[in-house]
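Take this structure first; my questions come after.
The block that comes next holds chain A.
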Amino acid sequence: MQFESFSDFINMGGYAFYVWLSFGVTFLSMGIIAVQSYLKQSSLLKAVIVEQERKARIKKARQENTHAQ
Partner candidate 1 sequence: MSLYAGIFKRDLHIAFKQKAELVQPLMFLLMVVTLFPLGVSPAPETLQRIGPGVIWIAAILSSLLAMERLFRDDFQDGALEQYMLSGMALPAVSAVKVAVHWLVSFVPLLILSPLLAMFLNLTYDMYIALMLTLLLGSPLLSLVGAIAVGLTVGLQKGGVLLALLLIPVFIPLLIFATSAVDSAALQLPYQSQLAIIAAMLLLAAALAPFAIAYSLKVSQN
Partner candidate 2 sequence: MLEACRVTCSKRDRVLFEGLSLNVNAGELLYLRGPNGAGKTSLLRILTGLSAPDDGCVKFAGQDIQQYPKDYYRQLLYLGHKSGTNGSLSALDNLGFWLAQHNVQQNQGTLYDTLAKVGLVGLEDVPVRYLSAGQQRRVALSRLWLKPARVWILDEPFTALDVKGVAMLESAMNDHVSKGGLVITTSHQLLSQDAGEHRVFDLEYRF
């Protein structure tokens, strides 16, 4: 372990701000892109269901028209 105490580790030899900022931003942006991909996935799957329902409604309306004629 390169540092005597945990507070030394946090201090990072005086460069704490830059090191932790870089690591923070890195893992934050990686987290964002990963979470966004999963949110997109669930919204897409919901969109599939919406498309199915839309098709059913259109088909039903078409049948009613042909009967009404």
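Selection rule: all candidates are chains of the complex that A comes from, given by their letters.
One rule holds in what follows: contacts are C-beta pairs under 8 Å (C-beta built on N, C-alpha and C of every residue); 3 or more make two chains touch, one makes a residue touch a chain; residues count from 1.
What you are looking at is a predicted structure, and each value in this text was computed from that prediction instead of being measured.
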Touching partner of chain A in this complex, picked from 1 or 2: 2
Okay, in this complex, where on chain A does candidate 2 touch? 54-55, 57-58, 60-61, 65
